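Every protein chain except one is present and positioned as in the full complex.
Here is chain A:
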Amino acid sequence: MERGPGPDGARRALGCLLEAVLASRGEANAVFDILAVLQSEDSEEIREAVRACGRLFAALLERGELFVGRLPSEDSVLAGSQGATRKYKVWMRHRYHSCCNRLRELLAHSSFEVKELALSTLMRFVQLEGVHPLEKPKWDGCYLFPHQLFKAVVEGLLSLEDDCSLLLSQFREYLEHDDIRYHTMQAATDIVVRVANRYLEVPFTFWNNAFTLLSAVSLPRQECNTSSFYVKHAKLSQTWKVVHLKEHRKAFQLMWLGFLKHELPLGLYKKVLVIMHDSILPHLAQPSLMIDFLTRAYDMGGAISLLALNGLFILIHQHNLEYPDFYRKLYGLLDPSIFHVKYRARFFHLADLFLSSSHLPAYLVAAFAKRLSRLALTAPPEALLMVLPFICNLLRRHPACRVLVHHPLGHELDSDPFDPEEGNPAESRALESSLWELQALQQHYHPEVSQAASVINQALSVSEISIAPLLELTAFEIFERNLKKKCQESVPLQFIPAQGLLGLQDDLCAQHFTLS
């Protein structure tokens, strides 16, 4: 085989070989030459070879020149006395097999173009194999899908070493087809189980890839009649599992439960929990099965607990989950960091929901209010602007708690009876206390916070203040708002003349800092 220099030469040479193989069965050995180029070092040549392979085997599959049925070993067939056609088909099927193996290896190639091309070629094979199945149907109208090949593809995507997020985003297009989605879920479940069993320490990249693939699967909300199939079928039979959304849900549930029962890295926990309420729970066949995972996450503490709240809320609210000591745990979640974490808005939105019930005991609500106001002593202004109305809302909803801000008959106390270390809201003695913290915050440096805290000086108004617009408030918004606020008269000026950068003698800056 003579080859010209460069990819052009390679393309021409491969083209000739391809035509030769397709033209006559006598030239079949040229397939080896094509497959040899797949092993090349040059990514350009590999791509040419992949294209050639794609064309070649696509044509062969369409012509039905590959052996159908359980594949006997190559040597036995070649040695046997079957007809030449059968021998050729078996031989060609073996070549096809090795080609697919090589393509699957190429999914881990360093060049993204090669990966992409290999993926699209493999998916084309999957499509053609689905139409022209390489196994004999067990009965008429039996659903056939190239499970082996497809599983290999998914396995290639869930690499243990490389981050395949780019390739997975390519794969996302195929997931829009019902059959591909279904089989992907099945394959992913198998692979996760296999990998977790095989390795003691599963690498982080695998979990990441798996999560990317899993989160890419999105089921339709309700069953739709026009299901789109990647593998074109003449007619769809209702006996096929792949047609029913229920089966999809089962597969979806299996996949996620299988994935989540393993020890995941912490970052992944957060990612899963963030999408939990929106894209996982509604699609599960039995959402209550997720309780194990959510409880585990809720017990972890910190931001993960905050995120698990959302899923738990859905289970409690829509699926009648009985969760013992829920409020106690929620109370335990309140620590100074909640005002600084990224999920502050989500947490307070849920907390508002949980505490909105008017059937809660007064001691509980009082404990929450007291604890929140204690924490408010460490909060930045943007959080204070949200949490102060929140506390006031609690007091409005539960008139029994108003003793916290209005207790005319109370005696003077030596110290605050509230116990901040107590984990049980029932024993925190919050009802005996008062919200002195809010009184302290009336002296806050920011005028709006000071005003918000001063609300408790008067009798509280009846209507609640919606905290929804305040949840996402950031310091930058406050800053911009303050800048834009117009001053009616001219700007007031400092009348003590400036004397230097560090200010006057008795200023702290001048005391503790020097210019030199």
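The working rule: a contact is a pair of C-beta atoms (placed from the backbone, for glycine too) under 8 Å apart; a residue touches a chain by one contact, two chains touch by 3 or more; residues count from 1.
Note that contacts and distances are computed from a predicted model.
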Among "Pyruvate dehydrogenase E1 component subunit beta", "NOP14 nucleolar protein", "Vps16 C-terminal domain-containing protein" or "C2H2-type domain-containing protein", the UniProt name of the subunit that does not appear here: "NOP14 nucleolar protein"
Contact partner of the left-out chain, one of A:222, A:238 or A:458: A:458
Among A:8, A:335 or A:427, residue touching the chain not depicted: A:335
Of A:99, A:134, A:276 or A:441, the residue in touch with the unshown chain: A:441
Touching residues on chain A - with respect to the absent chain: 335-337, 339-342, 374, 376-381, 384, 403-408, 410-416, 420, 434-437, 439-447, 450-451, 454, 456-459, 475-476, 478-480, 482-483, 485-487, 490-504, 507-509, 511-516
